[in-house]
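Removed from the display is one protein chain of the complex; every other protein chain stays in position.
Residue numbering begins at 1 within each chain, and the chains themselves are lettered A and B in the order written.
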Amino acid sequence: MNMRTLGRWSGAVTAVVTALALTSCGLNEGKDASKPTGGGTSTTLRIGTTTDVANFNPLQSLSKTDNWILNAMYPHLLRIDENAKKVPELASEYTHEDGGKSVVFKLRDDFVWSDGTPVTSADVKYSAETIMKNKLGNVAAKLTWVEGIETPDATTVVFKLSQPYAPFAEGVGFWMSVVPKHVFEKAGDITKFANNADWVGAGAYILKSATPGQRYVMTRNDKYPYAPKGGAAVETVEYRLYPDVNTMQLALRNGDIDLMGTPVPASAVASFKGDEKIKLQEVGSLGFAHITYNVTNEHLARPKVRQALSMVVDTKSIISTVLQGEGTATTGPISPIFAEYDNTGLQPYPFDPAAARKLLEEDGYADKNGDGKLDGLSFEMVCDQSNPNLTRVAQVVREDAAKAGVDLVASCVERNTFLSRTKSGDYDLDVSQWAVFDNPMDQLRSTYLSSNPGGINYNLVKDPKLDKLINEAAVTTDQAKFAGKIKDLDAYVHEQALLTPLYVEKIQFAYNGGKFTGFQPSPSDLLGMVTGYSLSQVRPVG
Amino acid sequence: MSATPPDARPAGAVAADEPTASVPPSAMRSLRRFLSKPSGALSISMLLLFLMTGLFGPLFVDRPGGLGAEILRPPSLAHWFGTDDLGQDVFAQVVWGTRVSLTVAVAASAIAIVIGTALGLLGAYSRRADAWVTTVTDLMLSLPLLPLMIMVTALAGPSVTTLTFVIGLFSWPEVTRLIRSNGLVVVSMPYIDGARALGATGWRIVTREVLPAVVPLIVVSVLLTAARAVISEAGLSFLGLGDPDSWSWGRIILNAQRSGVISTAWWQTLFPSLAILLLVLSATVAGVRFNDSRDPRLKDR
Partner (left out) sequence: MAEFIARRAMRAILTIWIAVTVTFFLLRLLPGDPTLLVVEGDMTPEMQQALREQYGLDKPMMTQYWLYLSELVRGNLGTSFRQLQPVTDIIVSRLPWTALLAGSAFVLTILLGIPLGVYAAAHRGKRVDRVVQMFGITGHALFVPSIGILLLVVAGSWLGWFPIGGAIDPDTRGLDAYISLFHHLALPLLSLVVVQLGPYALTLRTNMLEVLGEDYIKSARGRGLSPQRTLWRHALRNAFLPALTLMGLQLGTLVGGAVLTETVFAYPGVGRLIYEAVGQLDYPLLQGAFIMLAVTVVVANLITDVVSMLLNPRIRA
């Protein structure tokens, strides 16, 4: 080859490379026109998330990762502060009238949708009625007793209840997203409304662009009433996608993101030690990790099988190893956070695979083909692969179950797939984590009523006795009797072994303390550092 | 995936020559020549070491499992390769992983060799079939096979058997190419014409004359295909498509990745990586050396 040929060849190479580079993305030109060019002038907070937004409709989505983004965009009547207390957000106050049968929310008058329309009581009424009509999400369960919603003026909403229900105001106030009526109404069938462009919100940050697989960009809402004087210091919040927690951690240490949306797994806390700029923030937990049994499976419908499976879960070792001691054990469905309602008399199922096997054999299971496993007892156990703690738990439980002759197949799948499978009942066992339960009554109603009003009865249990116990407790107004009934329920669910609690985890978030400060964390990994309120208070360091 | 020149030249690559089906020198002389080079002796010892580990290691090392008290400890006398985030011994995982890697490698390469040799001989002997064999082989070689393997494994359900079949069924084209090109040389030799003139059937000529002549090449192929299979198995396991019941080197690295410890617990990725490197390297070197040692022309190198 002579020089001319070589020249021609390198010319071709250059052409190919240039063409590839140009087709790649047009190198950002023409995209995100709303953003200032140069990039250096505005303050951007970059947060790592693990999965794409599955559903942009806040009335429908049950996903924690969706909620991080949606929660900052749509206001709630109340929010949860760092001490797990409900405090005003859109509502400035609420009162009970008519012996508890009317709940009156007073709204602030300075919330404005990003298209300029004020947020009014009509929006709240519309949101609640849409949820009730279409039985959307877990909020539907909390609205069960609502007979009518009245809006005497633009800043007053009155919920008329068929009976007094103490947790009503806090439950609905905290959980229900308020959406712009004038936008959502136009969409027609709300269950099919994707809400995936031209977002109109009234929270601290409004979504501007979504690039699946890469990032979600939100910009500051200058009219957010809780922002400090002069507006929130962070103008842009950018969620970047890191499907694997490792890369996310490295990205934080490297300065490519400023905050991990996902809590730091216990095994990785050490990787931040010795890095001065990285700060860890501990927040309280409002939920707990657990294994749920799908009782529509003929074997899992048998209490003894569930009890036996509870006996192959070595919670003590799981806490000391997987969580490196950063968690506490819990028994029964009521978490020790609710000290008043937690039935402390319950004895946890002992970790004893041999006894579990014996229990199963008593229940009629046998190993006739001699493969060491009890015939018929093969289950699929699903989990979320982006939660390192739970994927490890799944692995450990699987091995211990084999000792009891039970074959568990662990399917740790991508987060949104996991959610869609649990939602549709496409699993036998489900290793997962409740993010937030704000009161035990709502929890029991959402998770165990056969009518499944909250859509999170993942057990798919239909037990008339359980229904009766729950419904009786719900109408009990005497506090002491009410607590007693919750404790009875705690015991009943525990005996039935509808779930095997794993642990209440100490949640830690990692952020770049060298760059940002002023986060207002809330408990739980659902809220954590990324509520709209918290983000609006963040300031750059120095 | 490692880069294997698709004309299955790796064996010849180092020797600077295509493997050729020359008349084999005596076995003893070959072996002596093979072992006379330090790299030959070293690679064979290394392969034997892995084989021993895979066969007998699990007898001496407990199956990794359960939860240990010592979490994420660096390598020490008690834990040679350190421990992972469950407190399991990484050395034990690597030892048990050796067995799976070797099983998949050997079984997959056996499948690939049988299919590859049969097609290669068919192509070499029958001119009519040859066009098809070459075309299909070339086409297979030019496709991105890893995505295809991923898809098939995901659908068939991950297990050691699935991995073995998937890897075996997608690895034969390299073998076919090698056997065919050298089979062609043998087929054109005068003694084959002689056999044909004596009225030998095609089957007889292929099995009695051509096949024995390419046997040394098959040995080389076994080593190289097995080496590639180790890499493929590790790759699929790393992507989460490994057998959840068996330890595999790829799975150890995947665990490190999923628990978020790759930047701190370097031992959890380093040792399985080294195991892959050493096993594949020694199999490749052994294949190359074996090929060289049969070729008298290379004596002086």
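Keep in mind that, in the parts below, contacts are C-beta pairs under 8 Å (C-beta built on N, C-alpha and C of every residue); 3 or more make two chains touch, one makes a residue touch a chain.
Worth saying up front: this structure is predicted, and the values here are computed from it rather than measured.
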| remark: Listed by label, the shown chains touching the absent chain are A, B
| Omitted-chain contact residue, chosen from A:142, A:220 or A:240 | A:240
| request: Could you tell me which of B:87, B:123 or B:235 touches the chain that is not displayed? | output: B:235
| note | Contact residues on chain B toward the hidden chain run 1-7, 9-10, 12-14, 16-17, 135-136, 139, 141-148, 150-152, 154-157, 227-228, 231, 234-235, 238-241, 250, 253, 257, 262-263, 266, 269, 273, 276-281, 284-285, 288
| remark: chain A residues touching the chain left out here are 1-2, 5, 8-9, 12-13, 16-17, 20-21, 23-25, 27-29, 31-32, 35, 37-39, 44, 52, 211-215, 240-244, 247-248, 250-251, 253-256, 385, 413-414, 416-417, 420
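Following the convention adopted for this analysis, only the chains that are shown with their structure count from here on.
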| Mind pulling up the chain B residues that touch chain A in the complex? | 65-69, 71-72, 85-87, 240, 244, 256-264
| field | For the chain A and chain B complex, residues of the former touching the latter | value | 244-246, 248-250, 253, 264-265, 267-268, 270-271, 314, 317-318, 320-322, 324, 385, 388, 391-392, 395-396, 398-400, 409-410, 412
